[in-house]
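Of the protein chains in this complex, all but one are displayed in their positions.
Chain lettering (A, B and C) follows the sequence in which the chains are written, and residue indices restart at 1 in each chain.
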Amino acid sequence: MAVKTMIEAIRDGLREEMERDERVFVMGEDVGPRGGVFGVTDGFFKQFGENRVIDAPLAESVIAGAAIGAAINGMRPVAEMQFADFSHPAMDQIMNEAAKIRYRSNGAFNVPMVVRMPYGGGIHGALYHSQSVEALYGHIPGLTVVIPSNPYDAKGLLKAAIRDPDPVIFLEHKGTYRLIRGEVPDGDYTVPLGKAAVVREGSHMTAIAYGMMLHHCLKAVEEMAGEGVEVEVVDVRTISPLDRETIVESVKKTGKALVVYEDNRSGGWGAEISASIAEAAIEYLDGPILRVTGPDVPAMPYNHAQEEFFMPNPEKILHAMRELAAY
Amino acid sequence: MAVKTMIEAIRDGLREEMERDERVFVMGEDVGPRGGVFGVTDGFFKQFGENRVIDAPLAESVIAGAAIGAAINGMRPVAEMQFADFSHPAMDQIMNEAAKIRYRSNGAFNVPMVVRMPYGGGIHGALYHSQSVEALYGHIPGLTVVIPSNPYDAKGLLKAAIRDPDPVIFLEHKGTYRLIRGEVPDGDYTVPLGKAAVVREGSHMTAIAYGMMLHHCLKAVEEMAGEGVEVEVVDVRTISPLDRETIVESVKKTGKALVVYEDNRSGGWGAEISASIAEAAIEYLDGPILRVTGPDVPAMPYNHAQEEFFMPNPEKILHAMRELAAY
Amino acid sequence: MATSTKSKVDSNGRRSKSSATKSQHEALGLGKEQLLDMWYYMLLARSLDERMWLLNRQGKAPFVISCQGHEAIQIGVSFALERGKDWFLPYYRDLGVCLALGVTPRETMLQHFAKRDDPSSGGRQMPGHYGYKKYKIVTGSSPVATQFCHAVGVALASKLKGSDEVTVVSGGEGATSKGDWHEAMNLAGIHDLPVIFLIENNQYAISVPVPKQVAGGSVAARGVGYGMPGVEVDGTDVLAVYEVAREAARRARAGEGPTLIEAKTYRLTAHSSDDNDRTYRGREEIEIWRAKEPIPKFRQYLLDSGVATEEELGQIKQRIDGEVNDATDWAETQPVPSADDTLKHVFASPEEKAQWR
Partner (left out) sequence: MATSTKSKVDSNGRRSKSSATKSQHEALGLGKEQLLDMWYYMLLARSLDERMWLLNRQGKAPFVISCQGHEAIQIGVSFALERGKDWFLPYYRDLGVCLALGVTPRETMLQHFAKRDDPSSGGRQMPGHYGYKKYKIVTGSSPVATQFCHAVGVALASKLKGSDEVTVVSGGEGATSKGDWHEAMNLAGIHDLPVIFLIENNQYAISVPVPKQVAGGSVAARGVGYGMPGVEVDGTDVLAVYEVAREAARRARAGEGPTLIEAKTYRLTAHSSDDNDRTYRGREEIEIWRAKEPIPKFRQYLLDSGVATEEELGQIKQRIDGEVNDATDWAETQPVPSADDTLKHVFASPEEKAQWR
C-alpha cells in the first residue's frame, strides 16, 4: 500500500468513481483547467473533458440546485463548494430541497448527489475560509454528513457517498489536506457510511472527535498515556446520522467523556454527542461531559494570535483530559 | 391591563416602536396593504405610509441584506420573513453578514436590525410552513435569537430587540398567535434579552422549553402535580446567548431535567441545553437528561395523522415526566 | 443583440398574431381533434379547481391554491411537448399542466384530500405541490423558484446524455425576483441548455403587484441579458401560447438553447384559500380581466371558427362533470395516511439500497 495525503486519497477516490461510472461528473468553481483551488480535481479536465468536469459560474445555489436536477435525471453529480463558508447561499437548495425530496415525494424521487466542501481553520483563512458547518447540515434529516480524518477513510467514504442513493455532504478539513498522510490501498474499496470507529482503545476515559481535531486528540492521548491514563478515542466519521451506539458503548466502558470540536461551542455538533450520552449513559458517568471547542465568536480571525486563541489544540485538550482524569 | 393574543401583543409592540422612533420601518413580503399574511402589520400601511411599511419583492436575501445596509446607514429595520421555512435563502446574509459585521470590523460597524419569522407547526402547514429554525440561528455567535411564549414577553422582548444595537432573530410560533392570550400592559415596557424565566416552581424535576412547547409542558405539569410530582418549568425565552445560569440553578435544585423542543431531535437547540447541564451539574443529577422532541424526519407532513405523530404534545411530555419521576 | 443571431423569435416580446388569411389554428396546423383536446383539458382543470374550492368551503379540505386564469398558458405549453419524453417542473398553479401530461382527476383528488395513495406525496405535502415520476413531472416544494435550478440540472443531464428531451420549468412573475431564477437563467444561457422558462405572469404575488415586483416591468425583456430570446405572449390565448411554446421546444430540441416565455394573464381567485384579496385589489379590476379570461375566450373561438357546435361542447362538459364527480366521490372514500408511516422515506430503505445501482 502506498502512503498518501488526504488530498491524494480524495482525488484517487473521485477519479476512480468517474472511471467506473460515466454518470459521475463534477461541477464547481474552478474545478476545470485550474483543477480546483486545492487541486482535488487536478488533471481531471484533461482526462474526462469539459462535459464531466464543469466549471460553474460563481453561483452556489444553482451549483447545488442543478446537481439536484441532474441527479433526478439519472446522473451522479459531485458538486464542489469552493469553501464550506460559501455554502450558505446553497443552504435552501441543500436543506429544503435535496434533503427533503425523497420524503416529500413519499419515496418516488431521490437525489443521489454528493456535495464536497473544504472546511475548518488554522490556515490563516480568517472569518470566511475557516468555518465549520457540520452542525448546520448535521441537523437536517435526509442529509448524510461525513467527515473523514485520514486518507484511507477519505477515499472509502467518498466512494460510498457517491454510490449512496441519497444526498451526502462530504466535509474535508483543509488542515488535513497535505498534513495528514496514511496508507491507502490502490483500487476499489468503500468505508460504510454511518459508522464511527474506535481508533484507540483505553479504559479511563473516552475522547470523541472528528476531522483535524481527532489528530489533536491523539497527540494529547499519548501524553496522558505517559501519565498513566488510557484514553479511548472515537472517530465519529459520519456526523449524521450519528452512530450513537459506538459512542455510548465506549463511554459506558470508560465512565468519562470528552467531546472535542473546532466549531463554535454553543449548538456545535458535539452538543448532540454530549446530549446523547447524557440521555443513554448517565449512570455510567463518573464525571461531567466536558467539551473542548472553538469559542462563541463569529469566526476565526486572520491574525496569528487570535486564530491560535480560537483553535482547539493538543495543549487545550490535554488540559481538559487532566481535569477529567482527576475528577 | 387588557388581555391580548400573541399577535395583538406583537402588533402593539411594533406599532409603538414605530411611533416612538421614526428610524424604525418594516420590510417584507405582503406587509403593506395586505398587513402581512398573519396580520401582524394590519393597519400599518395606512398609519405609517409606504416609506415605512415596504412591500418587498419576493427575495429573502435582499430583504435581509438591504435591512443590513439600512441599519448601517442609521435606520432601525424590522424585516419579516413570511415563514421561517423561507429564511434559508437569507442565511448567508444573516449568518455570514449581519452576525459577523461588528466582529469583523473590530467594532467599527454594527447592525441594529430585527428579523421576525413565524415558525413552528401543528397548523397543517406541511413541510414548508411548519419548520423550527432556532437551532440553525442559535448556533451563530453575533445573533441574538428570541422566542417569546406569551403576549407579555412578546411585546416586551420585541421592543428590547428593536432597541438592541445588534441583530436579533425574533421567532414567533404560529400556533401561539391566536391561541395564547395573556395580560399585556398598555404603553411602554421592555423584557430584557438573554434572561430565561422560571415560570413555575417545583422541587422534583425541571422541564425546560420555549414557544408553544412551554404551554404543552405546563399542561403536563398540572397532571404531574396531581400525581404528587412538582415540576419546575423554565421558559428559555432567549435561545442564544443562552441563560445557562437559570437553567443549571434549577436543575441543581431538582436533580432531574427534561428538555422539550418541537424541532428535529438531532442537533436541536435542546441538545445544547442538555450538554450545558451535563457539563455543569452532573453530580446533581438523579437521572438521565431526557428529551421530548420532533422526530428526525425532514419536516412535518401535511396530513393530520403524520403531523400529530411529529408534534410533541402534553401526552408525550407527560409520558417522559413519569419515566423520569420514576427513575 | 445577443439573441437575434440565435433565434427567429422577436426577443423584445410582443408577437403579432398569426397571419389573418388563415384562421389561427389552421396557421398552426391544428385540427379539430387537437383543439377539442385542448378545450377538454382547459375545462377539466377549471372544473376540478372549482370543485376544490367547494370542498374547501365545505370543510373537507383545509387548503386550495388555484389555476383559474392560467388554463390557456398551461394547456398551450403542454401541447407543445412530447408526453412521456419531455420533463416538466411545475409550480403550485399548474394543475392544467399535470392533467394534460396524464395525471387523472382521481389522482388529483387524492392529493386534494391528502390521502394515503396520493402519488405526489402520499398526503405529506399541501395540495398544489405536484410531482409524478411516471409522467416526468418533478416533485416541487413550497420555497418559490428553487425549481428553476433543478430544471437546468435536468436539462444539463439531458445534454450530457445526448438525449433530445426538452425541459419546461414554470413559475410566477414573483418567482423571477429570486436569486435562484437568475442563477438558473445564467447557467442555462451559458451552456445553451434545452430548457424553457415559463413565467405565468398573473399580475400579483399574493398582494404585491408587478410594479413593486419586477423592475422595468417586463420579465420578457430580461431574456436578452442572458443571451436568450425573451418572448411575451397573451396568456389568455391558448393558441398564441401554443405557438411560442412550440417554437421554444423546437429550438431546445435542435440544440439552439433556452427560451424565456412571459405569458400574461390574471389570477381570477384569491392567492389561496388562506388569502383575502379584498385588502389589496378592487373588484372592478377583477371584472375587467374576467371579460378577457381564457375559458370563454377559447369557447367562443371554437364556435366562431366553426370547429365545434354548442352540442359538442355540451357533451364535453357533461363528460367532465361526470369525471369530477367520480373523482371526488371515489377519492373521498380512500384511506388516509397512517401515523406509522411517518418515519418512512427519510433515506432509502435497506431493500432500496440493495437494489440501487
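Of note:
What we mean here is this: contacts are C-beta pairs under 8 Å (C-beta built on N, C-alpha and C of every residue); 3 or more make two chains touch, one makes a residue touch a chain.
This one's a predicted model, so the numbers in the text were calculated from it and none came from an experiment.
Put simply, the missing chain touches A, B, C once the whole complex is considered.
Remark: the omitted chain is touched by one listed residue; of A:20, A:34, A:195 or A:219 this is A:34.
Among B:13, B:125, B:141 or B:202, only B:141 touches the chain left out of the display. When the missing chain is restored to the complex, the residue among B:16, B:30 or B:92 that touches it is B:92.
Subunit B residues in contact with the hidden partner, per the touch definition given at the top, are 25, 51-52, 56-57, 59, 61-62, 64-75, 77, 89, 92-93, 96-97, 100-110, 112, 141-142, 144, 163-166, 241. Hidden from this view is one chain, which touches subunit A at 29-30, 32-35, 37, 55-59, 61, 85-86, 88-89, 124-129, 295-298, 301-306, 308-310. On the side of subunit C, touch with the chain left out of the figure occurs at residues 1-3, 12, 177-183, 185-190, 211-218, 221-222, 224-228.
One rule holds for everything that comes next: only the chains that are shown with their structure count from here on.
At the far end from subunit B, in terms of centres built from Cα atoms, lies C. One inter-chain figure worth recording: subunit B and subunit C are separated by 37 Å, centre to centre, where each centre is the mean of the chain's CA atoms. Spacing of subunit A relative to subunit B, judged by their CA centroids, is 30 angstrom.
Counting partner chains per residue, subunit B shows two or more touched chains at residues 61, 85, 88-89, 127-128, 296-298.
Multi-chain contact residues of subunit C (touching two or more other chains) are listed as 121, 124-125, 129, 141, 143, 179-180, 346.
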